[in-house]
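The complex is shown incomplete by one protein chain, all other protein chains being positioned as in the whole.
The letters A and B name the chains in turn, as written, and every chain counts its residues from 1.
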Amino acid sequence: MTRAALLLIVIASRLWAQAAPDLRGIWQAKGTAYRNLEGDKTIVDPANGKIPYRTPARATQASNFRDRVNADPLRACFQPGVPRATLLPEPFQIFQNADRVIIVYQHVHAYRVIFTDGRPHYDDGIEFYMGDSRGRWEGNTLVVDVTNFKSETWLDGAGNYHSANLHVVERYTRTAPNTLRYETTLDDPEVYQRPWTVRLDLARHAEPTFQLLEHECERDKQGVYRHPPQFPLGITP
Amino acid sequence: MRRLLLFLCVITVPAAAQPAAGGAKAVPFAPSRLADGHPDFGGIWMAATLSAAFNVEEHEAKYGTPAGPSVIVDPPGGKLPYLPGMRAIAEDNDAHRERDPVGQCHMHGVPRVLFPPFPLEILQDGTYVVILTETEHGVRIIPTDGRPFLPSYSSWNGDSRGHWDGDTLVVEVRGLNGKGWLDQAGNFVGAGATVVERFRLTGKDTLAYEATVTNPKVFSQPVTMRVPLRRRPADVELLEYGCIEGERDAQHLPPVGGSSK
Partner (left out) sequence: MTCWAWRKNVMRALFLLPLLLAALPVAAHHSFSAEFDDKQPVTLDGTVVKFDFSNPHSWIYLDIKKPEGVVEHWAVETGSTNALFRRGWRKDSLRTGDHITIDAFRAKDGSHTANASQVKLPDGRQLSGASSRDSAK
């Protein structure tokens, strides 16, 4: 290799490093927000920490909660949806390169590909459990716009829910080497009176050999899919 | 922030190479490289033919899938070197394709996951190589930082460790649970199998994939398969594929009895 080529490679690697903040790593939420978003200080707006449901929607949530042992889609090995996937008591891993960020969740190995090159969302003719994610960098923050949701996921184990019209805007900011601040606004005029925001800090798994394990549901003899017993279920008992 | 891309290619021409002129030896392919100097496998790929997905051995048209050649390059002869009694298990699987674990929404396993009849995505970010498949939202995470394998692991997609041999990515796979099939015809690698894979870019849009499977309980010798991959057009993206959520066929299938191995 010539010296010129080596120099150019060094410059390219510096450019690559400067192109976007580095969110790579294995991250995990602490606490019990996964059980009930309204149960602790996860909701920062509105200030009362409650989801601003429309009145009929609150009744649906209450009914979900009563029925949660049978009705929680997470139990049936459905992909967890967004933002529930971020809150679960299982790690997830962020990979990134020049034009996309990929998040792989240990929970049922769900993944999301977040394009950061400006390409638009799909039209509304298709829906996804994990939504359709398009991201952009704003200074140190990755801002992800998520649309095209299927309605069949919950937001937590307490039956908090959304419709297919859900629109989520996530903000990921690495505030310290081992801390990722996650702030997410949810909007769904069919279900909520107004947008509302959750915020929590995620901790990095800094142990050098930590890795995601394979969390694959298996079908039992009755034909029902079940989670392997070694993983926390992420539901509300 | 606007993304500034400047990827440089450096061809290292072997001292013995002839200049390309009038039918002489062609210049070896030089892949685009990431900042760490390694070739960039990133993108959406698919097997150049679907033949291996149906049956890795040479096969006739069957059950609506077409005939195809063997992808086995070793041993010569193109047949899986099953130990006595093992081929009968594969044939029983073939007669009971409703037992295919992929039909139960399980991940494909290795090496089958590298030749699914759906697109797959490869991404490298310096420490990891990630392979995503549409079906079953399947994932393989391959660290290339030299860490040890997990002790006593059992999984559908295995525990993988990668390293570079020049421009070839070499991946060792352990911890396969042996429940997966090797293809739709019921061939299998069995519990305790280990795999060594080699990935090499042979052109801008072609990737040579080779897998050597070793399992002294199933095969009389290691068996090597080659399935070239082709890059999909730039506008192809993976689509989410939730399988368990929408699975509705099992009620119409014969009951899944017996083991698939």
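Just so we're on the same page, a residue touches a chain if its C-beta (ideal position, glycine included) is under 8 Å from a C-beta of that chain, and two chains touch if they have at least 3 such contacts.
From a predicted model like this one, the values you see are computed outputs, not experimental measurements.
Enquirer: Pick from B:C105, B:L120, B:L176 or B:V189: which residue touches the chain that isn't shown?
Expert: Of the candidates B:C105, B:L120, B:L176 or B:V189, B:C105 is in touch with the missing chain.
Enquirer: Which of B:E57, B:E121, B:E134 or B:E197 sits in contact with the chain that's absent?
Expert: The single option touching the absent chain is B:E134.
Enquirer: Using the touch rule from the top, list residues of subunit A that touch the missing partner.
Expert: 2, 5, 8, 98-99, 117, 123-127
Enquirer: What subunit B residues would touch the chain not displayed?
Expert: 5-13, 32, 40, 43, 46, 48-50, 53-54, 61, 63-66, 96-98, 100, 102-103, 105, 117-118, 134-135, 184, 204-205, 230-234, 239-243, 245-249, 252-254
We take it that only the chains that are shown with their structure count from here on.
Enquirer: Quick one: report the Å distance separating subunit A from subunit B, using the average Cα coordinate of each chain.
Expert: Whole-Å distance between the two chain centres: 28.
Enquirer: Mind pulling up the subunit B residues that touch subunit A in the complex?
Expert: 1, 3-8, 10, 12, 34-37, 42, 104-107, 121, 123-125, 127-128, 130, 132, 137-139, 141, 143, 147-148, 150, 155-157, 237-240, 242, 244-245, 250-251
Enquirer: Going by the contact rule set out above, which residues of subunit A touch subunit B in the complex?
Expert: 1, 5, 8-9, 11-13, 15-17, 19-20, 24, 73, 76-79, 93, 95-100, 102, 104, 108-111, 113, 115-117, 126, 128-130, 137, 152, 208-209, 211-214, 216-217, 219, 223, 225
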